[in-house]
Structure formats: structure tokens, C-alpha cells
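With one protein chain removed, the remaining protein chains of the complex are shown where they sit.
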Amino acid sequence: MSQRIKFYQTGTLTAGNRLLDPETRAVQSSVDRSNALTSGHRACQGCGEALGARWVLDAAMRATGGQLVVVNATGCLEVFTTPYPESSWQVPWLHSLFANAASVATGVAAAMRSKGSAVRVVAQGGDGGTMDIGFGALSGMFERNDDVLYVCYDNEAYMNTGVQRSSATPPLARTATTPALGPEPGNEFGHGKNAPLIAMAHGIPYVATASVADLHDLEDKVEAAMKVHGARYLHVHVPCPLGWGSASDDTIKVARLAVQCGLFPLFEAEHGEVVRRTPIRQRQPVEAYLRLQRRFDHLFAGGRVDVERIARLQAIADRNIERFRLLTGD
Amino acid sequence: MLKQIEGSRGMAEAIALCRPEVICAYPITPQTHIVEALGELVKSGSLTPCEFINVESEFSALSVAIGASAAGARAYTATSSQGLLFMAEALYNASGLGLPIVMTLGNRAIGAPINIWNDHSDAMAMRDAGWIQLFARDNQEAADLHIQAFRLAEALSCPVMVCVDGFILTHAFERVDVPTQGEVDAFLPRYEPVQVIDPADPMTIGAMVGPDAFAEVRWLAHHKQLRALEIIPEIASEFEQRFGRRSGGLLRPYRTDGAETIVVAMGSVNGTIEVVVDAMRAGGVPIGALDLCTFRPFPAAAVRDALRGARRVIVVEKNLALGMGGVLASDVRMALRGEPADVQTVVHTVVAGLGGRAITQASLGRVFAEGHAGKLGELHMLDLDWGVVEREVARMSENRRSGPTASNVLRDVGPSMRRIG
Partner (left out) sequence: MDKPFAITLDLGSSRANHTGSWRSRRPEYVDRLPPCNHACPAGEDVQRWLYHAEEGDYRAAWQALVEDNPFPAVMGRACYHPCETSCNRAKIDEPVSIHAVERFLGDLAIREKWPLSAPLPPTGKRVLVIGSGPSGLSAAYHLARMGHAVTVREAMPLAGGMMRYGIPRYRLPRDVLDAEVARIFDLGVHFEPGVRVDDVATSVAEGGFAACFAAIGAHLANRVEIPARDAARIFDAVDLLQRVEQGEAPRLGRRVAIYGGGDTAFDAARTVKRLGAEEACIVYRRTQAAMPAHAFEVAEAAEEGVTMRWLRTIKRFDEDRIVVERMELDEAGRLKATGEVETIEADALVLALGQNVDLSVLEKVDGVRVVDRVIEVDDRMMTGHPGLFAGGDMVPSERSIAIAVGHGKAAARHLDAYVRGEKAKAPPPREVATFETLNPWYYTEADRTSQPAADPVRRRATFDEVNGGLTADDALFEARRCLSCGNCFECDNCYGVCPDNAVIKLGPGKRFRIDLDFCKGCGLCVAECPCGAIRMVPEDG
């Protein structure tokens, strides 16, 4: 084509686009993608984690030319992919325990270094395995600056065991251990922690958040993460239709609303400082996000909208928008 | 090369000769001197290539070793006591995954009350974790067992725990013959993993196994342990041929010929026991000893053979399985169950050395004599201060809420501590 291409119907918002240079298309658009997590796995319909994991690992496989091994914490992702006698993984994959994925990955990385191998290591787990039970190991891996990319697939509760609260569960969310009862229905305000910010506090080379709402953003971050050595952390928002009570075909929409309302900011940090943010494209109220999920049903019970509590959540979203400058992205 | 060195240093040098590729360390007394020495060897460049990882917990120490081993590296770590329990989950995992990790356990009591001194409570607590457990009698064997342990672990794809008595061995300066690199290299081939996480041959390691295959997996792990009973003597025998000294193996009978009473024990206490046996033999008492080097897998047949003919067995052990008695004695009794009724042997448990209490020749001589005379009960607590215990028992029976037993006992035994120390 002679003239310079200046606009595509969808730009890079979709996975591919026949008019785009193959280099600019997502790894996920390519028939050559690794399908690191392949068909036949037993995740629920519309599982955000299954999707996120394939996106991340296929991108990491691309970035490393296939020189990659994966360490997986116990959790949904492990259970639905490897029930004997079938494995859904098409990458070298190791599962040890719930709390030790970061340490096992350190061990693998140490072995590779000791052997003079260029093979890279990705560790992955859910929010429980990452932010709660495995947090000590994770922090150790960070502070030693071990050459591991740790990926947390955050679905905001312990889904494998039946939707119990984790330190990633947002305020007001109903889980099996934070029922929508009493004066503080659902998870309480003021609980929980921000794993990416804590990761940043270790001063490690690279920390980023990503979401199944934004494929290209996610793949770019995986690629950026694999370009550097040392400890890296990627926190990926992955809606869980089962635990959140959202429709299986709403997984990406829900993730998108989380980003667009400001509750899940997308940013990148290097050596402890935020260096880039993905700007909000079409700002949405948190209510639009909440309404798609039955875990927030109690805010809309009996046709009445719990304006006061929703406003508290909106304030959190607004604070994120301000703090991370999400409207402008600069 | 003969050296007069601390036990920990001897072990560290032996371990270094095994060319470990990843070493993980988390400090806990009394194993610290081993990993400190290894750290020094790595940092100085004399042990290379090797990654020395300072982890944030024992749980991570073993987890790093798991990752390293799964990636095909020869991996080593060490721990003690609370540390062993903190990595308990990973112990089962390492054996379940069949990873030939070698770990030194500087044997130490488990709290509460917290206690840093030697006994075997830690090793006993993890006896069913699927690890091979070898006990060293002295610093030479402590060093040698590590060399054998890597060979054994890698032959079986099974982790091996080398148990050395905390302080008694780890901190004692003794003469140790440290082999040459060439000798060790000839004995210990390069690590050829059965499975490895590697892009060149990708596979899924650590699957979830349900009721349809779990029992088979466990049986296969058990089978591996039974295989060890055959391999351990072979390795010990080859070691003897190459290095010119006996170390390791399943067990070592000492003057059991014609012995009516045989004392069974593990670890460093065997030295003391053999001195006492010598003395009693000199006094005409038909007594012998059996030093059990391999505790897991439990060499039941070998034990039965070694004890055959004895009328009485006294098991001296450094642990008290609460609510049951002695762990080793139970295993010995089980081993003897196959004997015909007319040769039924009486097995006594003597619990000794808990929390580092000294085990003296005098006390052992006294209790062996009692045993030989048929005056020993089934469970005997060596040198227990019954006065203290009875006062506390009485207090407890008066008042259900009598305060923490440990501090009560400490108050009561205060003066006696000097005697023991």
C-alpha cells in the first residue's frame, strides 16, 4: 500500500486487524501464538483467569522466544488446568504449593543462572496465593531482586475454595465469609491492601497492573517486563463470573468497567515510581460496574439504590483517578 | 585430608565437594555454621557455579530448593527444629515431586517451651514426610553421609535428610578426613534428573491427582523408600571401598554377639553407649548395642536380624511422642513382631537427652544394668526430676488453671539447671 495508513476501524483496540502491520497486532491474533493454556481445561464458562493466563504466557513466550518456564501457585488456575491425567499447559510448568510460588520460581531462576541458561521464569498465582498466604515469599523474591516475573491474577477472592474473602476483595463485596448482612454488609471499608503499591515499595525494576479489559496494554506490559531482569510484578484484573455473579459473556465488559470507572487503575512503575498510566477512555460511574455483579446485589436490593455506600466506593475510584492521573495519562 | 575442624565446617566442605548448584539458607541455630561456611565458599568463588540464596524463611528455603531441583540443579539446604516444622508442607511436596534435595537437619528440640538444644523431636515429627532420614554418629560420618546422601537421593529421585545432633556434632571440633574433589567426583556422578522443567522438553510437573490414582502414587513413593533399603548398603559399601572407611549403611551392630541385652539408638549418643557397653562387657554383662543410621526407610528386617537372640532391647531415644512414648521403640517393637512367640523380646523405651539434657555414662550404665536385670519399666525417663514433676501434677490436679507448666517447672528446677548444663 503506497499511502501511509492513518486510521483503522479499531486501531489496536481489537486483538488484530487485517490492515495492521503484523508487528502491531496482538500476540493473541496470531495463529502462531503458543496457546500456553490450551483447550480442554475445566475453568468455568467465561473465566477471566484462564483468559488472562493465556494472554500473559503467550506474550511471555513470544518475548522470550519460547525460552520460558512457569511456576504456578495452588489455586483455581492450577486445579482447572492439571487434574490427572490431563494437563492444559503447553509450556514447561511446575506446581509446588499454595504459598511458595515466588520461592520456587527463585529456585528455578537460581538453577538457570547456575547452569548458565537463558531460560526465563514466570511465577503466577491468584490473589490469595499472592497477596495473602504467599506474600512473605513474594516479598522475599522482590527484595532479593530475583530474576522472576511474578503474575498475580486478581479475581478478588478465594474462588477455588468457594468464594471467601481475600485481602484483594473490594469493600462491599459479598463473599462466603463477608455475607451481605448486618450494619456493614459485605466486605468492610478500610480492609485490604494494594499489592502493586507494596511491590513498588520494594524498589524493584518493574511493576504494572493490567486487565483482561485491554489485551494490547497487557501484552505490552508483559513484553516490557520480559525486557528487564530482576524481580518484576504484574497484577492482572480477571473477573470471575462464578464468584462475582456476573454473566459469562460479561467478563471483559466487567473488567472494562472496572478500569473505566477508576477502581482498577492501569499503570506501570519502574524502581518504585509510576512512569506511565493507561488513560481512562470513556469514564464510567462505579455504579455501572457494580450493577453487573450479584456480589453487589445488596446495594440495589428491593429497587432501592444504596447511594451512600456506592458514593464511598466512588470516592475510592475518584481518588485513584486523581492519584494516578487517569484522565489524562500524563 | 585430615583436619581438626568444627563439625559444621566438615559437613560444609563435604557438601561443597558434592558441587551443589543452588544452596538456600535461612538462619536457625544450630545449623547456621554449615550454611555460613557454604556461603563463604560460594562468595569466595571456591564453590562455583553455585547460587547461594538468602531466603526469608525455612518454608522458602526448601521451596527455592524445590524450584532449583525441579529445574535440574543439585540443591541443598539446612535447617533445625522450628524451621523444619515451618517447612513441613514443603517437605511433603519435595518428596511427592520426587526431588533429590539434600538437607542437613541440625537436630534440635521443638517448643514451646522454646529450646535451642539437641534432641530428635524435629526429625521424628517429619518421619513420614517421604524423606530418607540418616543419622550421623560423629562428625566424620556427618560429613560422609552428605556425600552418600546426594548419590542416594539422585539414584532414587527422593530427598534425603542428614540428621546431625545439634551442638554435639555441629559445634564440636573433631578430626575429620575431608576427601579430595577427585575422590568425590568419582563417587558422585553429575546429576541426571528424572524429570526437569525445561523448554527443551516441556512437561507439566505437580498435577492434581484425585481418588483414581492418589493411592497408587503414595504406594509408589513407599516403594521408593523400600528400594532405598537395598541401595543404602550398596552405596555405603562402595563408599567404604573408595574412601577406606565405613560410614552410613542401614545399621551397625556393636558387640551383639551373645548379647542378651541390646541397646538401640541413633546419632551421636551411640559413642557414649558403646563406652558403657564396653565397660559392662568388661564386667561380664552380655550386652551389645545397635547404632541405627537409617531411620527412614525403617530397616525392619535388618533390625530384626541384628536383635535376634537378644532377650531384651533397650531403645535410647531423644524424643517423647506425647501420649504414646518413644517413636523409635515403637518401630523396633514392630520390627520384632514377626519373631516366634518363644523368642519374644522385651523392648524398653528410655527417653533421654530431651532439650539438650546431658546423657551421662553413669546414667546410661545405671539404666542398662536395671534393664539387664529386668527391673526397667516399659517407658523410662532418664534423669527425670520426679520431684518437680510430681509437684506440678499435684498443682494441676488441685487447680485446673494453674498457670503455664513450663514456667512452673523452670521455677522448680532452677537449681538443677547448673548441674545439667
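Chains: A and B, in written order; residue numbering restarts at 1 for each.
As a convention for this text, a contact is a pair of C-beta atoms (placed from the backbone, for glycine too) under 8 Å apart; a residue touches a chain by one contact, two chains touch by 3 or more.
Here the structure is a predicted model, which means the values were calculated and not measured.
Checked against the full complex, the candidates A:G16, A:P171 or A:G329 give a single residue touching the omitted chain, namely A:G16. Annotation: of A:V79, A:I198, A:V228 or A:I252, A:I252 touches the absent chain (contact as defined above). Of A:E86, A:E273 or A:E322, it is A:E86 that touches the chain left out of the display. Taking the complete complex into account, residues 96-98, 157, 194-195, 201-207, 209, 213-214, 216-217, 220 of chain B touch the chain not shown.
For chain A, the residues touching the absent chain in the complete assembly are 1-3, 5-11, 13-19, 25-26, 28-29, 31, 35, 37-43, 45-48, 50-51, 54-55, 81-82, 84-90, 215, 241, 247-253, 256, 282.
The criterion applied here is as follows: only the chains that are shown with their structure count from here on.
Centre-to-centre separation of chain A and chain B, using mean CA positions: 45 Å.
Residues 66-69, 71-72, 78-79, 82-85, 87, 89-97, 99-100, 102-116, 119, 136-137, 139-140, 143-144, 146 of chain A touch chain B in their complex. Of all residues in chain B, those touching chain A in their complex are 21-22, 24, 49-51, 53-57, 59-60, 63-73, 75, 89-90, 93, 97, 197-199, 201-210, 212-213.
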